[in-house]
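Only one protein chain is missing from this complex, and each of the others stays in its spot.
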């Protein structure tokens, strides 16, 4: 079996293609796969659809990816942040599509993709602008909106430790979107602070089983 | 704040009422809260709806609960087992209602209840007897059945260790339905092999956060 | 009735005092976060942060700062004993499933039915950004809002119907303002439970234009 451990970020991203949907983990800087994002910028694939909680800050990372013109559309919960001027300008100039999703619906839609669920009724967003045009239903007296799964071609996430089988553990609130994004992509690429031996992770404490992980790159933290 | 730790099984079950829906954890004997089931029999509440993967074996536990005439309906995936004659007889005599649910749909319906999801489209069961009368839909070329959440009044589960806040860890495949049933009930009652101090469970390895746990009973294992 | 209207600090103190012992709470970004400063150890309140943690401690200082441990406002925080971590889907399932007792949020407007507006000004050129606001609005058993009762222009933020885009419908149960506390029950109406300073029912009814119920007696 070919090893899941890749020597370099660039090799791990070599088949990202134009038009791909790419999920990127992280909430703020916690869990953000900085080196993989930099690699994605070097890779230079265009017309990407990016799924992330935010839309980048400053001129690095996701913001730089947007500035480079590689992003066609972004699906996120909170694009407007301090220093999100690169996204703001691209959006106002009509250069980037935006789909704003309530954060919990975003998480549940990602989970649904990984779990083979075709759609689900959520109370979040009912009666708001973000549910306009969506199917609604009253179930047992409560109002729900039908939301659909979000599948990805690639997920780029950050974990703490991996073993060579791809089992992952995370660190504190850097866990956030990583475990669900790992399940929702055809190819999941993980940057980790360290690779440990098979059997060194406690089977009770593995958060992402190796079945969800295709590629691992160790990045000095 | 009143302690979550109860001195006896019977005290922990004192408010189970006639007509209650009770989830019982376990897959086979692994994770089965034997002492809580015995307590439920002593409690003697009638017209119960029981949610469990199975329908009891031999003349103990869930089978004895059924034999005692306390169960009005059972929701499970696999009632027919070796030594399930008590259920079989009650069912054939029309004394107990049965809702058979594919095991993964059962798990997802329990999770949906805990997660505030009003319903979800699952591919499992499409085109089968178990989807008869249920709403179906074709989404992106795949066929799905709409399934609804299963809520409970009480969940009776078994974990390995708890801390006084109700944080739980499980042991091996005894984890099974415990974590999701804990989220789906108004009152979750857990039997554990041991109670450890606050802060003794690794926050990264807590499987059920204490928010889902109402009562803990230590049972010698 | 107290002798003066409440300061923001006093509002936070009031909210903190009203949180029941043993409650699980989510304190929204901004002013609601300051409520934690007034929670006592005896209250045994557990704080949830939607980016994946229960048992969140105070803001981290100095050496405590760990970039992997932040709250929903992306501020470094600390652990308390008995805390736990979980991923985003589990965290929002916890919220959406109604397991949190109380969420404390800010607001642009609240309607007399408890509809909440706090995510979008409605300005045509505003970039929409919702974060977890809609999930918080529908998830907790009780949603407490902290806000000034009137805008700088003098318009009531407690209104018959929202003019700002909604965050959630019929979700707010209580509003803490500098002049009064309001309890909302969509079947009953809006009850004034307490007034501060020179506030009167007549003045509140005039400002809001609502048929407020006097529950202060």
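Order of writing sets the chain letters: A, B and C. Residues in each chain are counted from 1.
We take it that a residue touches a chain if its C-beta (ideal position, glycine included) is under 8 Å from a C-beta of that chain, and two chains touch if they have at least 3 such contacts.
None of these values were measured; they are calculated from a predicted model.
Contacts of the undrawn chain with the visible chains, over the full complex, involve A, B.
Among A:5, A:64, A:129 or A:206, only A:206 touches the chain that is left out of the view. Among B:6, B:27, B:154 or B:212, only B:27 touches the chain left out of the display. Of B:93, B:129 or B:220, it is B:129 that touches the chain left out of the display. By the touch rule set out above, chain A reaches the unshown chain at residues 1-2, 111, 113-117, 163-165, 167, 183, 198-199, 201, 203-204, 206, 209-212.
Residue positions on chain B in contact with the hidden chain: 27-31, 77-81, 88, 91-92, 98, 100-105, 107-108, 110-111, 122-130, 143, 170-180, 207, in rising order.
Simple rule for what comes next: only the chains that are shown with their structure count from here on.
Common partners of chain A and chain B, by the touch rule above, are C. Inter-chain contacts peak for the pair A-C, counting C-beta pairs in contact. Greatest Cα centroid separation from chain C: this falls to B. Averaged C-alpha coordinates give centres for chain A and chain C that are 29 Å from one another. Distance from the chain B centre to the chain C centre is 34 Å, each centre being the mean of its Cα atoms. Those residues of chain C in touch with two or more other chains are numbered 79, 85-86, 93, 95-96, 138-139. Counting only residues that touch two or more partner chains, chain B has 115-117, 203-204.
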